[in-house]
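Notes follow once the structure below has been shown.
Only one protein chain is missing from this complex, and each of the others stays in its spot.
Entry: chain A
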Amino acid sequence: MLEIVFYILSAITLGTAFLTVYSKNPIHSAIYLVVSFFSIAGHYLLFNAQFLAMVHIIVYAGAIMVLLLFTLMLMNLNKEDEVSKPIYIKFAAVFSAGILALVLISALKTAQPEMIEYVSSNEDYQSIKVLGKVLLNEYMVPFEFASVLLLVSMIGAVLISKKEEKI
């Protein structure tokens, strides 16, 4: 039963991800990406990671994609003003995505032994209580670093969008 669900979800994820890249209309791309995000959230639910699934939907589908659609709708995107993409840029994009995948796989590999520890202790390591304790005790410093990073980028965005005062 779960396996069938997994295969259906995987098919939707890969199919919509492909269509995101393939479709010509940027708005259609964005909508396919939203569907893809939802099926990824479904994958999280299959692992019983409720918190991760919900936060994924709120942050990606609910905030980021809404903002993206918002800007796409405001822009008048036509065929003529599409930026030309030379072959070396496409190659660089594929290459950097491959490197990112490599980093993610290695990170997941190192996370494996930690997970086995939780599984053997029979603790619900997906619950918010355990997650919060681990994030704010063991991984306090990296967690705060991430939040500082987000704050810095937010301040940067505000600075860029601010009107320059005439002297």
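Quick note on the criterion: contacts are C-beta pairs under 8 Å (C-beta built on N, C-alpha and C of every residue); 3 or more make two chains touch, one makes a residue touch a chain; residues count from 1.
Everything that follows uses one rule, which is that contacts and distances are computed from a predicted model.
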Looking at UniProt, which of "Amino acid ABC transporter ATP-binding protein", "NADH-quinone oxidoreductase subunit H", "Cytochrome b561" or "Kinase" names the chain we cannot see? "NADH-quinone oxidoreductase subunit H"
Could you tell me which of A:L67, A:L102, A:L135 or A:L150 touches the chain that is not displayed? A:L67
The one of A:I8, A:I58 or A:A157 in touch with the missing chain is A:I58
Provide the residue numbers of chain A that touch the chain removed from this figure. 27, 31, 34, 50-51, 54-55, 57-58, 61-63, 66-67, 69-70, 73-74, 127-128
